[in-house]
Structure formats: structure tokens, C-alpha cells
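The complex appears here without one of its protein chains, the remainder shown in place.
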Amino acid sequence: MYTGKGETHWIIPDGYIPPLSTGELLSHESICMLNCHNKDAQAFITIYFEDRDPLERIPIVVQGKRSNHLRTSSLELNGEKIPAGVPYSIEVESDLPIIVQYSRLDSTQPGLALMSTMGYPLRA
Amino acid sequence: MYTGKGETHWIIPDGYIPPLSTGELLSHESICMLNCHNKDAQAFITIYFEDRDPLERIPIVVQGKRSNHLRTSSLELNGEKIPAGVPYSIEVESDLPIIVQYSRLDSTQPGLALMSTMGYPLRA
Amino acid sequence: MYTGKGETHWIIPDGYIPPLSTGELLSHESICMLNCHNKDAQAFITIYFEDRDPLERIPIVVQGKRSNHLRTSSLELNGEKIPAGVPYSIEVESDLPIIVQYSRLDSTQPGLALMSTMGYPLRA
Partner (left out) sequence: MYTGKGETHWIIPDGYIPPLSTGELLSHESICMLNCHNKDAQAFITIYFEDRDPLERIPIVVQGKRSNHLRTSSLELNGEKIPAGVPYSIEVESDLPIIVQYSRLDSTQPGLALMSTMGYPLRA
């Protein structure tokens, strides 16, 4: 039983991959996770959309004593990816407690915009 | 009784619809909500102002297993909308637990600015 | 006794008034507060610095059923204000529970940057 070092269930309601970029920096989002345990965490990411059924439980690993900044554009389930330009939400479930933050970089217009928030932890 | 998957009462103190935009992206705010339940959530949004009585309990729906990115400029009660350029606050009440995040895009000046925060959950 | 609708004690560790602005928008910070009660809240704001004693308990009012977006540059105690260009921290104490969010607009360089976070509630 692991009871410390975070939570096993996190929600990020505001997901969005900006379809355009300018300059050197690519518009993108990252789900930033920290696993403070010595062993790897097996996590699953579910993507909820506004107008269709969710992409459920995409498996990922967060290694022990490691940070993982996961680009949402890299997530894939049965050949399906998160489309750019579509509002969606993110659910992260992990077998070990982890800590989850969400950040977005948007370079659609000249210059650069950033936003970030801690995920919202769900407790049983 | 639903006890999991979020909270039924959320507050966002910093609401503001930027009145100007530049470039392709329109300045706007979104209340981003996720309903992890199988059935729809009936929610109500109350808008508090600095100098007059609130617009109370504008009804909205957050569908089951769906994300809802709601633009604040679309909210309307008896023909009244949230005016642009005015500081205000947001209260979200829902019959089912949901998770609420708030984000703003401001393109008033060339380039782009983003900000985001999880809503603040109120517990009884 | 009021037990609901927020917290009576909030902290914002990252305060900073950008000394420069470009374009139409003035660089500024706001402490955004919502009082959901029917009666006014009497609050006090304490400003902590890196290298000197705090400015303690500047009185402000958050009216009942009203939003209050307070510019930090307007705070004053015995003729002393928060200087621009200096890192500091903010403490908000209120006799009634309120909800507190912090936002900053920085237009030091062409374009615009925003950041926001919910305050951190302290419980007794």
C-alpha cells in the first residue's frame, strides 16, 4: 500500500492542442507528472470530448524517481490520436500516487503564450 | 447519491471578457467542465458583479462522459449577457459532481496571452 | 458563525508589480475576491517583503454578493504603498469566508502576458 507522495486520480478539464504555430516554438501541451516512489507507476489516460465517446485508458509509464513531461500529441490508442483544434478533457489514473500538472504553450500568433495549472485530484 | 468524480459547487473569482482582439484569435474566456458520470449534469451559473446584483442561476447542461468548454460570452439570462470589459466572478452549482477549470485568452495587444486555473471547490 | 462559501485566510506567495508597460494595457496585478454572503466582509491584507518587515493588515471591504478585483497598486498603509519591481507575498484575512484568486498582467515587452492562480487557503 502506498498512501503518500500524491494521488492516484487526476483531472484536467481544459485540454486543447493549438493547431497553429509561429516562430521556433511549436504550440503544444504537456501533462507533467512526478513519481516520487522507487518503483515505476503504471498510469492510464482517458480523453473526453465534447461530441463523442471518450478514448479510454491509454497506457503510459511514469518511472520511479523520475519526472515525465508527456506531450498530449504523442498519445495514441489503436491508431487514434487527439486531434488539434478540438476542446477536450483529460483523466489520469495511476496505480501509484503521483503529482500531475498541466501546461500549454500557444504560439499561434507572433510571440508566445503559456498557461499552467495543477491537476485536480479526485479522492475516493 | 453521487459522491465521487469531483464537486458540486465551484467558484472562479476572476472573470473578465477582454473587449478587444487582434489577429485571428478572438479574446475570450471558457469555463471548462468535465462530467465523468454516465448521466447528464444540470448545472447553474451565477455571475457576481462589483456594483450591482448578481445574474442568478443561468441553467446549462454538462453531458455525461463529455467535456464542455463553455464560452462565458454565450451565457444569457432573460436577454442579459455578461458585458465585456467588466470585472466579475463566477459560481457554478451542479446536481452531479463535476470538475471545473477556468481559462482566458487575451489578444488585446499583438501576440497572445493565456491564463488558467482550476476552479475553487466549495464543500458544504 | 459562517462556515461555508470559502475560507477566511488566504496566501499568494508570488506578488510582483511590473514597473514597465507597453501599448494600451497597464501592467498590473489584481487580488480577485468573491463574497457570497449577504453582508459585507471586513478583510485585512498583509504584504511580506524579502528584506524588511511586513506592511501589516491594510483594511479593505468585500461587499456582500459582490466581486472585488482589487489592484495591488491601490493598497496603502500610512502613506506607504507596494513598490513596483519588488518581489513580495500577500496574505488575506477576512472575517467572513471569501474566495481569493490572484492574476497578473505584464505588458513590459510588446504583446501581453497573463498569469493566474487560486490563492492558497490556510485552515486553522
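Labels A, B and C are assigned to the chains in the order they are written; within every chain, residues are numbered from 1.
Heads up, the rule we're going with is that a contact is a pair of C-beta atoms (placed from the backbone, for glycine too) under 8 Å apart; a residue touches a chain by one contact, two chains touch by 3 or more.
A quick note: this is a predicted structure, and the numbers were derived from the prediction, not measured.
Note that of A:Ile11, A:Leu55 or A:Val100, the residue touching the chain absent from this view is A:Val100.
Note on the undisplayed chain: of the listed residues A:Pro13, A:Pro87 or A:Gly111, the one touching it is A:Gly111.
When the full complex is taken into account, the listed residue touching the unshown chain is A:Arg66, out of A:Lys39, A:Arg52 or A:Arg66. Contact between chain C and the unshown chain involves residues 11-16, 48-51, 53-54, 87-89, 91, 104, 106, 108-120, 122, 124.
Where chain A meets the missing chain, the touching residues are 4-6, 22-25, 30, 32-34, 36, 65-69, 99-101, 103, 105, 107, 110-118.
Here, only the chains that are shown with their structure count from here on.
One rotation lays the C-alpha atoms of chain B on chain C, and its angle is 90 degrees to the nearest 5.
In terms of their C-alpha centroids, the spacing between chain A and chain C amounts to 30 Å. Averaging Cα coordinates per chain places chain A and chain B 21 Å apart. Counting partner chains per residue, chain C has residues 110-111, 113-114, 117 touching two or more of them.
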